[in-house]
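Right, I'll just put the structure down here and ask away after.
Omission of a single protein chain aside, the complex is shown with its protein chains in their original locations.
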Amino acid sequence: MATIKRGVSLYSYQEEYFLRTMKLEDCIKAVSDMGATGVEIIPEQMCNEYPDLSPEFLKKWFGWMEKYHVQPTCADAFSEALLFKNRVLSDDELVDLMERDLKVAHDLGCFVIRTLCTTPMRVIERSLPLAKKHGVKIGLEIHAPLDLGSSWFDPYQDLIDRRGTEWFGIIPDMGVFELKPSRIKADRAIRDGANAKIVQYVNDAYDAKADLKKVREDIAKMGANAEDFKWLGLCARILHTDPQVLKKHKGHIFHVHAKFYDMLPDFTDENLDYEVVVPVLKEIGYDGWLSSEYEGNRTIDDAFPVDSIQQVSRQHEMFKRLIGEK
Amino acid sequence: MATIKRGVSLYSYQEEYFLRTMKLEDCIKAVSDMGATGVEIIPEQMCNEYPDLSPEFLKKWFGWMEKYHVQPTCADAFSEALLFKNRVLSDDELVDLMERDLKVAHDLGCFVIRTLCTTPMRVIERSLPLAKKHGVKIGLEIHAPLDLGSSWFDPYQDLIDRRGTEWFGIIPDMGVFELKPSRIKADRAIRDGANAKIVQYVNDAYDAKADLKKVREDIAKMGANAEDFKWLGLCARILHTDPQVLKKHKGHIFHVHAKFYDMLPDFTDENLDYEVVVPVLKEIGYDGWLSSEYEGNRTIDDAFPVDSIQQVSRQHEMFKRLIGEK
Amino acid sequence: MFDKYIVCPYGLRNVIDEHGSIEGFELKIRIPYYRGVPLSVVDSLKITIGAETFTNESIRFTVASGSFTMSEMSTVATRRWNFDEDATLKVTRPGGLVYFDQRVEVLIAIRAPYGIFTGHDVKVLSLEPDKYLAVAAK
Partner (left out) sequence: MFDKYIVCPYGLRNVIDEHGSIEGFELKIRIPYYRGVPLSVVDSLKITIGAETFTNESIRFTVASGSFTMSEMSTVATRRWNFDEDATLKVTRPGGLVYFDQRVEVLIAIRAPYGIFTGHDVKVLSLEPDKYLAVAAK
């Protein structure tokens, strides 16, 4: 029976890569060490030869894939529409960039590229023949604040209805299933100057589904400072899409970004709704990758050492349990 | 015995191509119709797909080569150093452009690219491994006012001494062997407002090797206008390098630009010293191409119809005689 | 060179925008150089119609490979104006051109690797029927 596969976006190890304590091979090895098998990469982050990957580099790349028993999955593309200060790139130029990224993905052995919601849909549509030509799918990342269930998706659904799902589909980012204010973000807000008492008040109000306008007045009376209001704003933007919405997208989910901010030592995630999401993915027969995207480093790095390997491993323990892997 | 070969740069047919009365295939056919066998091209002039020539275009191109019994020779490159208004391209970027043009030339089946003297020598030197990689030579065009015999060439000679002549050599443009003021240019000067009498006076003085400073004073007294002085300036800049200088370059002449402005009905050229040049080329065993570059169109097109095919054919009659072709 | 061919003898017409107003006019030009070029090397354009002069700021340049304002063009290095290709210049001028016969003068400068290539041409053209811009699809 087809089952969900475990992978990692090397984006997760960006802190260590940036600080030069992990090289590309180390990142790949870290994926393998957890028994995960899918490797997602942002070529512009970890391939300095981008966009012209040399045969020498590719030989090393595929050598690592073999050595560590992993395989390439997704290559994340950006479509640099603001390449020049004096103008936005034309559609034609964006199609060229899309082809460039499809080629890079093909060279890396990836089956899909991630495109951003800033790429005009007409550019995606014009790129479909190029996707076919290079044998690489185009996956639109659906990332907070975009809502998987809203009418925002209608034009894309129309594209799917007209052109099918062989080359175009979606890559939902699990950041859209956020349950509650993140503890590490709250702690950071306090370190940045918010009042612990007010942060706690806001969090309690959020849990109680209180009217945030009223909360705003309350904390003003409590003497809230700019950081306190920033925290309230952050909580107000928390997006919890109902995971059942994934059923609507059954059939065109190419890949999943398993975003997370903080995995607890008991292998649970307080913030993101994986306990519900993964069963829904199983139910709809999703047999692609859950590709970890650890993003907590940005929040804790002012005060704590970042251990991306540990964080990702904890998430994979949770996935093993939820997927039912032995 | 190896002998000089006859070819044409399609540059010669630019007037008709620009006016859309000859297409690329017509230009190639015109070369063939004279029994010439070498086709030189400026890809940026006649290949609209430049720099990415499609397999479909190349199939047509080689089909024409076969159909008309001709072969590609040289592809003329430009190295767009002033691509942006705010800066001159860096050496690295110029090396990239050189590689792009080497690839285009390779795709077209050319054995050499023409580079301009505006390309820094250090860029040429850095491009030699790329020439080897793509199997296409780099030929520096030596064009008036550059003097084939002057010390200007010393650094290039040094480059040849250090790196050999397999991938770097020269493409002398025969415009450096100018004998006397061009008749069609004199007529044009008169049409543009110069005085026929003064133009004649200047030409006679030139033939008599008179001191041009003195001539300047003379025509001022005769009431010369701006066009008259312009004509004098043009005559003062006539460059007649001694054709014997070609002997010094024996061994690194990759290709020859057979520049001309006006072929007379009796198949002679009053202006350029081919009667001496071709025998010298034979003497040094040059067995490459004489590649016609008709440039008279610019001079006559204000008053006369341009017939590039006829002009090039006349030059080839002259070449047949001088080469000793039956 | 090719100066006398710069201004095309055809293609001068007023342009009507989606709301039915005359937003300006357009004309066609040829390249005064012996090869095609990347759009970024089209350095400057000056169009004189009657007593009015229009420069880069009010000109949109369109060829098969793209359509850009002249100020945008300075960074368009990967799209080309081909040697055998008409370029369409759209000039913003509310009300457009009024007289049927117009003296059209174009001055154009192109940056070749060995310096600036300028071209200049003057022709008297007759206005052709107006061009109506289609209303955008949505």
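General observations
Note that the chains are named A, B and C in the order they appear, and that numbering of residues resets to 1 at the start of each chain.
In this section, a residue touches a chain if its C-beta (ideal position, glycine included) is under 8 Å from a C-beta of that chain, and two chains touch if they have at least 3 such contacts.
Just so you know, these numbers come straight off a predicted model, no measurement behind them.
Annotation: of A:Met65, A:Ala81 or A:Leu232, A:Ala81 touches the absent chain (contact as defined above).
Although one chain is not drawn, the whole complex shows that of A:Leu116, A:Ala236 or A:Leu264 it is A:Leu116 that touches it. Listed residues B:Glu56, B:Asp92 or B:Asp266: the one in touch with the omitted chain is B:Asp92. Although one chain is not drawn, its touching partners on chain A can still be listed: residues 11, 14, 17-20, 42, 44-46, 48, 50, 78-86, 116, 118-119, 298, 301-302. Seen across the whole complex, the unshown chain contacts chain B at 83-84, 86-87, 90, 92-93, 96.
Methods note: only the chains that are shown with their structure count from here on.
The touch graph of these protein chains is an open line. Chain closest to the overall centre, judged by the mean of its C-alpha atoms against the mean of all protein C-alpha atoms: C. If you average the CA atoms of chain A and of chain C, the two centres end up 46 Å from each other.
Here the CA centre of chain B is 32 Å from the CA centre of chain C.
Note on chain placement: the centre of chain A and the centre of chain B lie 58 Å apart, centres being C-alpha means. Residues of chain C in contact with two or more other chains: 74-75.
Listed for chain B are no residues, as none touches two or more other chains.
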